[in-house]
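Heads up: the structure comes next, in structure tokens.
Only a single protein chain was left out; the remaining protein chains are all shown in position.
Naming follows writing order (A, B and C), and every chain is counted from residue 1.
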Amino acid sequence: MTDLYHIDSLFSEEELMVRDTTRELVENELMPGVRDWNREGRFPVEMAAQFGELGILGATLDAYGCAGVSYNAYGLMAQELERCDSGFRSFTSAQNGLVMYPIYHFGSEGQKEYWLPKLATGEAIGCFGLTEPDFGSNPGGMITTARQEGHEYVLNGVKRWITNGTIADIAVVWAKLDDKIQGFLVAKDTPGFSAPEIEGKWSLRVSVTSDLYFDECRIPEYNLLPEAVGLKAALMCLNQARHSIAWGVIGAAIACFEEALEYSKTRIQFDKPIGGFQLVQAKLAQIWTDITKAQLLCHRLGSLMDAGTAQPAAISMAKRNNVAMALNTARVCRDILGASGIVDDYHAIRHMNNLESVYTYEGTHDIHTLILGEKLTGIPAYK
Amino acid sequence: MTDLYHIDSLFSEEELMVRDTTRELVENELMPGVRDWNREGRFPVEMAAQFGELGILGATLDAYGCAGVSYNAYGLMAQELERCDSGFRSFTSAQNGLVMYPIYHFGSEGQKEYWLPKLATGEAIGCFGLTEPDFGSNPGGMITTARQEGHEYVLNGVKRWITNGTIADIAVVWAKLDDKIQGFLVAKDTPGFSAPEIEGKWSLRVSVTSDLYFDECRIPEYNLLPEAVGLKAALMCLNQARHSIAWGVIGAAIACFEEALEYSKTRIQFDKPIGGFQLVQAKLAQIWTDITKAQLLCHRLGSLMDAGTAQPAAISMAKRNNVAMALNTARVCRDILGASGIVDDYHAIRHMNNLESVYTYEGTHDIHTLILGEKLTGIPAYK
Amino acid sequence: MSIPDLYQLSDLFSTDQIARRSRLRWFIDDQVLHHANRWFQEGHFPLEQAQALADYNVFGATLKGYDCPGMSYIDYGLMMQEIERGDSGLRSFASVQSALAMYPIHAFGSEEQKEKWLPKMAKGELIGCFSLTEPDHGSDPGGLTTVAVEDGDSFIINGKKRWCTSATIADVCILFAKLNDRIQGFLIEKGTPGFNPVEITNKFSLRISVSAEISLEDCRIPKANILTDAKGLKSALSCLNQARYSIAWGVIGAAFDCFEEALKYAKQRIQFEKPIASFQLVQKQFADMWTEIVSAQLLALRLGELMDEGKADPAAISMAKRNNVRMAMEVARQCRDILGAVGILDDYHVMRHLTNLESVFTYEGTDHIHTLILGEKLTGLRAFG
Partner (left out) sequence: MSIPDLYQLSDLFSTDQIARRSRLRWFIDDQVLHHANRWFQEGHFPLEQAQALADYNVFGATLKGYDCPGMSYIDYGLMMQEIERGDSGLRSFASVQSALAMYPIHAFGSEEQKEKWLPKMAKGELIGCFSLTEPDHGSDPGGLTTVAVEDGDSFIINGKKRWCTSATIADVCILFAKLNDRIQGFLIEKGTPGFNPVEITNKFSLRISVSAEISLEDCRIPKANILTDAKGLKSALSCLNQARYSIAWGVIGAAFDCFEEALKYAKQRIQFEKPIASFQLVQKQFADMWTEIVSAQLLALRLGELMDEGKADPAAISMAKRNNVRMAMEVARQCRDILGAVGILDDYHVMRHLTNLESVFTYEGTDHIHTLILGEKLTGLRAFG
């Protein structure tokens, strides 16, 4: 994509290097397999180690084996991963923002030392259990409970739509302890804990999505995340994930755009490339503009996050805008590809289907609308 | 407007000072009068001297009495002026981008020394004659001619939609000399030259729009702009103007947004502020996002222009996007104001009507679409 | 009309309806469109031309008896469409006279009131207006605060009203106020002391139409001037449904006028050595608009049939009002764009229609309110108030 706004020059050498290394991995290891994985509905978990090697896992954290890069560098990684498939970016968003981040920020020294190095290499995989079947947009209403019995906590409840659930070695789980929301760590194979995969998805097929069941599930006392107290702590994790989504979807949009542009230049109808028709140019011009704006929004957001001054509403704005942008871009590109656009020789329709999930998860489009609305007017209108 | 993306911090101290001084002028001198000027269809030409005093005229040029500020500083000036009315920004875009810029870049030393200081103080006013009644989107087809007779050039033709025409002391006029496009200076009161105002506008009423008639109009030989050769030179001027439009319309959008937001917080229906309703919040959230993206686009564009690396297509992208954004914002805000939105106690409907012109002038929305389309595909689709 | 009748809708009308439409169209072309832009600039309401609409049986068109035309709702709709081809302000005047003044007298008035007012209103000799909205109660008229109290043989009314079309020129005003905490309609005659309408003059929109504020200060009217059969807010809303119906048809006319003007221009305007109508981007605009106009016509026509059969659900009226006004606004905006620079001049009609439609979008139930009426109908859940 022609870099009309010289956006590359907004990044440091190091950030660009990080991006290019990720791109190389994506081109060599992920792109050749994605069509088949999507057909099979399979996440190639064997890739986790390679993500770890490149420093993608826990990218923005310092120490404990993490790379400690800037939020914009991490954003570029997310962009490159999602250029291939939203499933890879989803895996990373969960591992980084929803597992490593809370362990790093809310965990005990022992928890950090045990889990973070393994998670950073991809030796261990994590998931995040907040959403429940009846509490999606309103997680504060959750009904999963924890009670203390001696030196154990006992968990009961169900979590849903959990990325990585079935393949995770460790789950960050939120439950009500004495009516207050509290985070816990639950290890794979703990008795009373199971994580079956959700079948029949027509979206994010290159990603594992699971239910988590807790039936008198007993975990040791030291698996409580000491600082993970209240809904606010959980929402801090979501903000991390949303940042990476806002970045990632740019990659999906670029992939669709480049594919459609190339097609428009080579597909001949009425003796000329369809890219020469006004109606097609109008579509290309609009999505090019939309991608450029999304890049600027994300770059600015990354800078604010590095400076520690990003408000949650700023993250909502970018997640909401960029996902809607990418979804629209994918649809328009699918259209430009004509009949060919419905086969998986092309990427657009896979991205299009994936982005339907991304539009909904980590705060639906409407919920982010109302977060911005409240910020502006001071009036919550969720209810 | 809450600065959610800390956009202010992207500007230098000096740039912000320039903005604030302009804002003060706008608040004190322009806002109190704009409602009446709009009703009367009058441009308050007496303001030109005050614009000159603040360094707004020829702002980005060096020497000859000009302020030599950055493109972003100039952009902020344009934003503040258009926060009041697109007419003021139009005046400035014409004076700066379309008159002072070509004299500075294409003029002789004598032309520069004579005109630029007067134009910079607002003592003299300029206009730019390129568009003709039958050649709007396709200026290269112009039929105005110049022929040499001794030490004079003789001009014949008609120009249309010329901002500042009737009040201008000097016109930069484009005509075909031996079939090649060439720029000339034509002074007010030259025999054979007249510039009647176009009546009956429902848009940009706080701005002078004129026809220029040349009927055997004789100008001295030294009024040829030596370097203003070919359509490309004229288009370079337009790019200057488009940059200031892209910035300016953000001001119009902000004015509408702030007005509608304030109204939504104080207008009570069904016992609560309408700002508390989901449908209203959805509108506010969207235009807030759109304004933020437009600001980032413009800031980046200004930086590229300062670095001398802005491609014309980059300017087209910002003009096209931002004007469409502002027009939509004005419409949505007019709607939020309800019945009150149709009276001129509120600004939205005036901005809405103004922006209809801005959408069309300096390259229509469709023309910029096709400029981007050509840049992407390599195929011109204008015809 | 230069737009091809692609769906052959003319076949759906009777010869009489077509002939009537043609006569009215001629009148609008000749007596209205030639002057509309000037009137708009001056903010002038042409009362004589408006009264002349009576010759075409516009006023109280669907009412029976009392010298009213007794025509069908489709007849009425077609006329509204033609009038709004001229101007939304003129159509607003006609809607108010018919739907908001004559209709409530016909539906809720005493025999004496009907005989006194309706024949002359149908002839255009007397003008009516309707006053429900207040400065602080637009979308929620149920909250109105104007109050009537009994005093011997009179009612005394106090309060403030706003956005009352025709109020300063009207001979009679149908005004809603609370009597013993219940909404009730009253007839107030022109010149009644304490009834003070003041024109709102700084409008950008509907400038060929009078809008007014009314202050009521101890306004005393005889007891006979109560609208006997009007019961609560429901009666007021039934008038609005009549008006909304006329809007759903009317705005199609505004869209036609814009569309025809833009199409004519696009065929004549040469750029890059060919008519701009030959460019794909312009053809796309026309194709979109054309489809939306035809759909809006079909919606209005079906609604007219239901009105004639007495079977139209109020939500059906909301759907047509909301959809058709949106359609007309979008058409006006697209046409303005197609006209390019000249689109802002009063040599053309588009910009007048465009600004008029801003009011039409808001009045007689905002777009949001109709959205939520449909939402409630569908889900059974009320999301407002």
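We take it that a residue touches a chain if its C-beta (ideal position, glycine included) is under 8 Å from a C-beta of that chain, and two chains touch if they have at least 3 such contacts.
Because the structure is predicted, anything quoted here is derived from the model rather than measured.
Remark: the absent chain touches shown chains A, B, C in the intact complex. Note that of C:Tyr73, C:Tyr103, C:Phe286 or C:Tyr348, the residue touching the chain absent from this view is C:Phe286.
Residue in contact with the omitted chain (choice from A:Leu4, A:Leu204, A:Ala233 or A:Met305): A:Leu204. When the omitted chain is restored, the residue from A:Thr2, A:Asn28, A:Asn138 or A:Thr309 that touches it is A:Asn138. For the options B:Met100, B:Ala124 or B:Leu279, the residue in contact with the chain missing from this view is B:Leu279. Mapped onto subunit A, the footprint of the missing chain covers residues 39, 134-138, 141, 160-161, 198, 200-204, 268-271, 277-280, 331, 334-335, 338-339, 341-345, 349-350, 353, 356-357, 359-361, 364-366, 369-370, 381-383. Mapped onto subunit C, the interface with the missing chain covers residues 3-4, 6-9, 263, 266-267, 274-275, 277-280, 282-284, 286-288, 290-291, 294-296, 298-299, 302-303, 306, 311, 313, 315-316, 319, 322-323, 370-372, 374-384. Touch with the hidden chain on the side of subunit B covers residues 277-279, 282.
Criterion: only the chains that are shown with their structure count from here on.
A centroid comparison over C-alpha atoms places A as the chain most distant from subunit B. Centre-to-centre separation between subunit B and subunit C, using Cα means, comes to 38 Å. Among the residues of subunit C, those touching two or more other chains are numbered 279-281.
Shared interface positions of subunit A, i.e. residues touching 2 or more other chains, are given as 277-278, 282.
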